[in-house]
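Not every chain of the complex is shown here; the ones you see sit where they belong.
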Amino acid sequence: MAQKVLFINCTPKKSPEESNTRALCNDVAEVYEKEYGLRCDFIRVVDFNVLPGIESDMGKGDEWPEILERIKDADIIIVATPIWIGNISSLAQRVFERLEGTYSEGDPDNGQYPLYNKVGGAVITGTEDGAHFCAKTIQFCLMRFGCTIPPGADCYWVGPAGPGPSYIAAEGGRHLYTNRTKRTMVANTVFMAELLAKNRIPTNLLEVEEKAAAESTESIEIDWRSASKKESGKPKN
Amino acid sequence: MAQKVLFINCTPKKSPEESNTRALCNDVAEVYEKEYGLRCDFIRVVDFNVLPGIESDMGKGDEWPEILERIKDADIIIVATPIWIGNISSLAQRVFERLEGTYSEGDPDNGQYPLYNKVGGAVITGTEDGAHFCAKTIQFCLMRFGCTIPPGADCYWVGPAGPGPSYIAAEGGRHLYTNRTKRTMVANTVFMAELLAKNRIPTNLLEVEEKAAAESTESIEIDWRSASKKESGKPKN
């Protein structure tokens, strides 16, 4: 059965306003669909009422549970964000805060969080600068929640230093580097998703916890102030 | 055949001085060796004369080529760093600068860089704060050079805010969280390395480049200043 790709677009612009980040997602999706036969789904986070918090359901009016269901249903998760002052958007950060709730939804048999055995990637647009930091942040968060990150799992377009046209106006879709990273990301995430579909990660996190607890102390008493004095002037690491 | 793990320790302390980062690497290596039967190799970068630059051989006196050979020989690459002012050490950054040279060592048949099909992870120690940023930076760089990053591929110990004892003095080896992440990282990197040993990534980067070039323009002319004016006051992404 064909793998499913979910693009989580974290633009601040509500549908149907045109989003540069969505435009790049579309270009990526076209490769997933036409060249690899995968199905692509799109979520624009700002269209939902995603309440602040770190649990999977923050109560009345919270529309995160619907997004979370679609995340759980996907095989490849692409978090797509515009860049604001060098960081992922507030909506992308909100997504990761809410995914913290999945830590407590471990599988009863092996403790694996719901995003285990999925594959993660990053799509980023900005008028300028910040894509490296956004890509590493997206990939790191997804990896923490259980995703595998294959090589080349980021695709972005940014213009040169300072304000300027964004992806659509600058015809970023004709930019060689962006197209190269787009195709690499698609090829490698598809391969990895198929591999993990046939070979589930066998790690039992409940056993990990048990073994870790057995070699750890229950409490720690450290005299931080005197320790600090003793170590002053000495290399710390 | 048993997979090989390489720990690249980026401490500023030369051998045989005691290194907290090495101490945590030892604890990680013990699990790789005793519980999974893998062989572990250790490099302390500061013991080598690694010249500044971004090519694989920077000429007379450069000892990076020896390190690079051992990197190419490994299946799992763990970059281990102490934290300095919230960032990876200068020696860790040097390693990534030198790995830029591998971009021009693509396989003649499929263009894959030499780190493709390897698995990456991060080990971090600090008296305090900065591990998240270091982990995401290490993983992102390794991913860019070709490594796959499985879930939970970071293990660290840090104390609370401010100066204090480091891993050895604080008995970080008895810290539950560190031990949990240690065991998760080992289990998941071993699984992924075995998987990739049997299933090489098929992506042909030469074909990717060809297709990307075909859909891209050779040059771009943009009037950045007027574009900036036109867009002022409008959401950019």
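Labels A and B are assigned to the chains in the order they are written; within every chain, residues are numbered from 1.
In the analysis below, a contact is a pair of C-beta atoms (placed from the backbone, for glycine too) under 8 Å apart; a residue touches a chain by one contact, two chains touch by 3 or more.
Since we're looking at a predicted model, the values are computed, not measured.
Asks: Enter the number of copies in the whole complex; the displayed portion holds 2.
Replies: The complete complex, not just the displayed part, contains 4 copies.
FYI, only the chains that are shown with their structure count from here on.
Asks: Counting in whole Å, what is the centre-to-centre distance of chain A and chain B, each centre being its mean C-alpha position?
Replies: Computed from C-alpha means, the inter-chain centre distance equals 19 Å.
Asks: Considering the complex alone, what residue numbers of chain A touch chain B?
Replies: It comes out as residues 11-13, 19-21, 82-84, 89, 115-116, 125-127, 132, 135-137, 139-140, 143-154, 159-160, 162-166, 169-171, 173-176, 179-180, 182-184, 187-188, 191-192, 195, 199, 201-203, 205, 208-209, 211-213, 215-217, 220, 222, 224, 227-228, 231-232, 235-237.
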